[in-house]
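Every protein chain but one is kept in place in this view of the complex.
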Amino acid sequence: MDIFLELVSILSATLRISTPLIFASMAGLFAERSGTIDFSLEGKMLAAAFVAASSAYVFGSEWYGLLAAILCCIALSMLHGFASVTYKGDQVVSCVAINIMMIGLTAALAAAWFKKAGVTPTLNDQQRFHEISFPFVEQISNIPILGIIYSELISGHHIFIYLAYISVPIVYWIVFKTSFGLQLRAVGENPSAVDTAGISVSLLRYKALAINGILIAFAGTYLSTAVLSHFSREMSAGRGYLALAALIFGKWRPKGALIACLIFAFTDALQMRLQGVAILGIGVIPVQFIQAIPYVLTVVLLAGFVGKAVAPSAIGQPYIKER
Amino acid sequence: MVSQPILELQDINKSFGHVQANKNISITVNKGDIHGIVGENGAGKSTLMSIVFGYYQADSGIIKINGKQIEIKSPHQSILCGIGMVHQHFMLVENFTVLENIILGFEGEFVFGKKLKEAKRNLEELCESYNLKVDLDATISDLSVGYRQRVEILKALYRKAEILILDEPTGVLTPQEVDELFKILRSLNDEGKTIILITHKLNEIIALTNKVTVMRQGKIAGEKFTQKTSTEELAEMMVGRSVLLRVEKKEANIGDVILEVRNISVKDDLDVERVKNVSFEIKGGEILGLAGVTGNGQTELLEALTGIRGIESGEIKLEGNTISGKNIFLNPRDLREKEIAHVPEDRQRMGLVTEFNASENTIFGYHHKRPFSNSSILKRSNIYDHTIKIMKEYDVRPQSPFLKTSNFSGGNQQKIILSRELSTDPKVLIIGQPTRGVDIGAIEFIHQRIIDMREKGVAILLVSVELEEILSLSDRIVVMYDGSLVGERTNQDVTDKEIGLLMAGITN
Partner (left out) sequence: MIKAVDKTKVPWWVSNVIVPLANLILALIVSGIFIFIAGENPYQAFKLILYGSFGYIEGFGYTLYYATNFIFTGLAFAIAFHCRLFNIGGEGQAYIGGLGVFLVAFYLDFLPIPLLIFLSILGALLFGAIWGLIPGYLQAKRGSHVVITTIMFNFIASAVMVFLLVNIIRDKAQMGPHTEILNKDAWLIMFREIASFFGYKIGYSPLNISFLLAIISSLFVWFFIWHTKWGYEMRAVGYNSNAAIYAGISPNKNIILAMLLSGALAGLLGVNEILGVHHKIIVNFPAGYGFTGIAVALMGRNHPVGVFFAAVLFGILYQGGSEVTFDMPNITRFMFVAVQGVIILFSGALENLFRPQIEHFFVKKLDLGLKT
């Protein structure tokens, strides 16, 4: 019974930890499927977290926070788009620039505006998101096994978690079952085919980046207005890169990325639980080893040892008409 | 019934920089015609059709569809005007299905599902009515080249194209696939579609078209009814009667066989066989000219001879020793050691690093040897001296060793490459398109240098699409067509017409 409770607790943590990763990897999926490299998920997530927490504080509602974060991230994605699509500059450099700018600017403005050493003011109950309790939780929780699953695992999460998991099939549907998705995937594989079919390559890529901005905003907002009630500097803690790793691991497909996010989140949840706990026959696994698992897995995948991760063919190459 | 013009081009002009690709082109295509546009490389055919398709915009001129003047500013507009283009390089998404590729951009609706089924049904009916059998659910990467082309044709038909333009459609097809394609085109024509066929292959023109326009060097060279002309006449118009620049050359002083090629087959990166069972030999002091239009396997042949690409079967021997074969493959560095010099076809892609300055390019490929480097350190003063010397010798302008190579004109870039390869005193010289994009003055100079090598007893393979060049320099001539060598002639009394026919695939 104890083990079961432990498991539920770990799974519940997994759901929570995976949420920003899922939003971020879905964001990355749109950009990269359309042929634009997006290593700047980290910076955008951070920007979203800062903007959301500050706006929620200043305007008094978490929804303003979300809205502001969305606008901010769309702007950053458009900047990246301008540098990559219209101006045809180096996409990797543009991403690195955005990441570093945001790491710096968010912390700097947090300190400058709120005078609290890189932390925004704590949001009160009116200004942050709350967990959602499903109906009849109290009654059902007494039922053995199912009750606990309902009350701990399914009910009681922030709306973001539910949104994240719903977003996956929606993203799948958009990308694989609509004409927009078809064009999106085509422009990431062979932009000439799209151009000669009479569709604007640039417009498609900008649209993809706009969606990218919206999704990543959710990831960042979740961190600072739901999980915690404030922004603190560098709070994204590498999640943007992990999400990218998940995307690659999932071979740029929503389901694959979801599974990868779950694996990464699970190892994180497990690691927290297992700190200091000796495992039969192995002893205590150093926490750093567990923390390194997602990154090692990504390298292994990229090295082609777990099947091939084939990126969209036209990724990273600005579209220039051939003479 | 009198045929109505469906497509009229009037005085179309198009330049890219200072290269004028189309000069005052006027063509009328009638509805229901199969109209051929024929010409050599660089004649301007593809550019013209790209303008019709809206990929490029003409600098000046008028386009009329069904008598109405139209400005075609994008592919989307040309599609709406009923123009469908089957490109030379397919515009397909590899990991999509046939169905997905065809409906791309013309999905008809935002969401798939019911509409997709409807589209599939419509397509199946379309395939039936035109007798074009393709598995709509197959992935493009699984399809052969012939089937991929059908997908391109279906794309055009699905978008209600009335005019179908095909740009060099048979370059990548097997003979059987070519027959299949012709059947399809004829049946489409029977259904009332107008077809424009761009090609350099004269037998296709004769077999398929009822009218043919010949282009040469950006201009119209002539227009004929197919039934009233012959391949000879067309070949003459294609190749032109400009003055042949025959270089002064002495009697050949031919030595032993130096390079021997036996039954080699070479595949390209897409695993298509591009060189089919080719054999020839070159003796010292002779120039073997390999004529042929681009895309008939010359590139792969050159790569095989110079260690850049392996061969599937056969053997290449240098002075009796195998340099490429079953168990042996010598890379470019080894071949340079063996004194095989290579002036590549594509100077910017392969022969030079355009970002380097001139002096760095004059040692490219030889940089690791003395006197250019000594125990891995580059000897800048030796390199400088060498560069100045050959710049003077080959009249490279400007004589600036430290100028970035991209700032030199095409002719001077070519001279840099030539001077580099020729000054090593090789035994074998393999040259591809030596005067492509080179001005007249430099052409004469380059030709003379090649003749000088011949006098020195070097075995030379000259691959060129310029017939004049082949005829001017070669001692023997072979023609490459569709991966095989067709017709060997000694360069005495052979006419350009004769070679032109061979280049166009006409063998008697």
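Order of writing sets the chain letters: A and B. Residues in each chain are counted from 1.
Throughout what follows, contacts are C-beta pairs under 8 Å (C-beta built on N, C-alpha and C of every residue); 3 or more make two chains touch, one makes a residue touch a chain.
Treat the numbers as computed from the prediction; the structure is a model and nothing was measured.
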Report summary line: Contact with the hidden chain, among B:15, B:354 or B:382, goes to B:354
Report summary line: Out of A:26, A:53 or A:98, the sole contact with the unshown chain comes from A:98
**Report entry** From A:23, A:39 or A:206, residue that would touch the chain that is not displayed
**Finding:** A:39
Query raised in the report: List the chain A residues touching the unshown chain?
Result: 39, 83-84, 87, 89-94, 96-109, 111-113, 115, 117-118, 233, 238, 241, 244-245, 248, 286, 288-289, 291-292, 295-296, 298-299, 302-304, 311
Query raised in the report: What residues on chain B make contact with the chain left out of this view?
Result: 306-308, 331-334, 336, 342, 344, 349-356, 360, 364-365, 367-368, 373, 376-378, 380, 403-404, 406-407
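As a convention for this text, only the chains that are shown with their structure count from here on.
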**Report entry** chain A and chain B, separation of their C-alpha mean positions in angstrom
**Finding:** 48
Requested in this report: Within their complex, state which residues of chain B touch chain A.
Outcome: 16, 53, 55, 74-77, 79, 85, 87, 91-96, 100-101, 103-113, 155
Query raised in the report: Within the complex, which stretch of chain A touches chain B?
Result: 177-180, 182-183, 185-186, 189-190, 192-199, 313, 321, 323
